[in-house]
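With one protein chain removed, the remaining protein chains of the complex are shown where they sit.
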Amino acid sequence: MTANLLEVEDLRVRFHLRTGIVEAVRGVSFQLGRERLGIVGESGSGKSQTGRAILGLTPPPGEVSAKRLTFDGIDLLKASRRTLRTLRGGRISMVMQDPKYSLNPVMTIGEQIIEAYQAHRKASRAEARDKTLAMLEAVKMRDPVRVFSLYPHEVSGGMGQRAMIAMMLVTDPDMLIADEPTSALDVTVQIEVLRILDELVTTRGMGLIFISHDLKLVSSFCDRVLVMYAGHVVEEIAASNLRDAQHPYTRGLLNCLPKLQDDVRPLPTLTRDPAWAL
Amino acid sequence: MLDIQNLSVVFGAGRLRVDAVKGVSFQVEPGASFGLVGESGSGKSTVLRAICGLAPISAGRVLVGGEEVRSPRDKAFYRTVQMVFQDPYASLHPRHTVDRTLSEPLAIHGEKNAEARILEALREVGLGPSFRFRYPHQLSGGQRQRIAIARALILRPKVLLLDEPTSALDASVQAEVLNLLDDLRVRLGLTYVLVSHDLAVVAHLCERLLVMRQGEAVEETTAVALRSGAAADAYTRALIQASQGFTRGAVAPA
Partner (left out) sequence: MAGAPPLSPPAGTRAWLLSPEPASRWQARLGRFYLGWRAFSKNPLAVLGLGIVLLLVLVAIFANLIAPYSPIVGGDLRTERLLPPSAAHLFGTDDLARDIFSRVVYGSRTTLWVVMLVAIIATPIGLLMGTVAGYLGGWVDTVLMRITDIFLAFPRLILALAFVAALGPGIDNAIIAIAITSWPPYARIARAETLMIRNSDFIAAVKLQGASTPRIILGHVVPLCLSSLIVRVTLDMAGIILTAAGLGFLGLGAQPPMPEWGAMVATGRNYLIDQWWVAAMPGAAIFVVSLGFNLLGDGLRDVLDPKAAR
């Protein structure tokens, strides 16, 4: 096994629209080991499309190309649908923004996790049930047996997202892609969910791609940060060195947030240089 | 300017009864900016909606300029109090041009020289006359929110109710809109009531604020106190802590 879990080189995502071709991702390259990588950008920067392209979830008119897109040596662009299906949810998982839309509303949370588990691992129902309960406990559900038999609408947003994480991690994936996993949650709940995610990723030694618009959050959570603008990476930086960011866009993003500690007014704004998009 | 006394808002009845706001009181001086902070379900937006008549006042009183508001609100009320909504994608009519959106309040109140006032309103929010005949789908999120602000200001109100005006926007656009709001308040002598879940935004824009939780007022404090981290209530402290971002804590110090 290679040291790098995921290798991405010159990833491009194009959308053929009526109005012409729109390139959402324009030549993104990075490697991911068993570490926490953050991808940060504003809306339209292509950060979500990057995550989706890796999993082969680019929506229909989109077209993905790359010089290299391999997961653990498997070429994701050439892999058969069958291989991709076993990878997705098995060795690679994804947590989406809003649990309301990613959980099946007519199935109990427990059933959904069991189904996710049995889809990828040969296991008896009793075994899957034990695994599910253990997983619900791992995401700090106070009463796993009760949560097991609840429907998604019966739990709060934070619990829903934790159930989602439990479902995504029950198969012990090697890599997790989290696309704005906590943006729909309240701040206090957000921290709690992140703490659970952090603990699971650390103890299981997974690779994590954390996609978010929140530079502050990503930098405090990840080891390494890719800053995306207009479809490509403008800066790659270790999270601890964020204060020394070179690119004006990264610096602008950091400075334009109002801070609780000091009162700057007017807030510095971002002057967008057309050259960044080249 | 604004005096909220013991305001309660109840939706539904019987088994479906929801006490969205439970006896909240606060006062806002003319020209001041007051913040309402809380998480979802805290009733902070409902307070705003009750002030302007979009939610019922079940108990308590709402006084604007010393006078208790009447239900339904009269036209004079809407000339004094206006609101900016959270989602600029939902608050503009998708089939109306900017021109139509801005001329609507003028037409309702029978105002003269609409053309000049529309152009002035656009200038105030930092948009040129070239934006006048665009449709919302031809505008970015930040531009839409500027139009929504222009619409709220075109009748020259004294009080502006801001319901999470920047939470749907990108960070860099948020900074621009916050600066605009700051600037407009000074220039036009406006009174603000700002609702937000983001402590930093509230502290930036407001002098005083009320922390709410599950429909109740937790603590009234000032932005200055918030900056120094002083808070009497544990919940307020938890909010301050959370707004600092993720900390790895004892497991692996960052």
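Some notes on this structure:
Letters A and B mark the chains in the order given here, with residues in each chain numbered from 1 onward.
Please note the rule applied: a contact is a pair of C-beta atoms (placed from the backbone, for glycine too) under 8 Å apart; a residue touches a chain by one contact, two chains touch by 3 or more.
Everything quoted here is computed from the prediction, not taken from an experiment.
When you scan B:V47, B:V62, B:L155 or B:L184 for touch with the missing chain, the hit is B:L155. Across the entire complex, the residue among B:G38, B:P105 or B:G215 in touch with the chain not shown is B:P105.
Taking the complete complex into account, B:F85 is the one of B:F85, B:Y192 or B:F246 that touches the chain left out. Among B:Q5, B:S58 or B:T97, the one in contact with the hidden chain is B:T97. The chain not displayed touches chain B at residues 52-54, 73-75, 77-79, 82-83, 85-87, 90-97, 99-100, 104-105, 108-109, 130-131, 133-135, 137-138, 148, 151, 155.
Just so it is clear, only the chains that are shown with their structure count from here on.
Here the spacing of chain A and chain B, counted between their Cα centres, is 32 Å. Residues 39-40, 141, 170-172, 174-176, 178-179, 182-183, 197-201, 203-204, 223, 226-227, 238-249, 251-252, 254 of chain B touch chain A in their complex. Looking at the complex, you find that chain A touches chain B at residues 42-43, 157, 186-191, 194-195, 198-199, 202, 213-217, 219-221, 240, 252-253, 256-263, 265-270.
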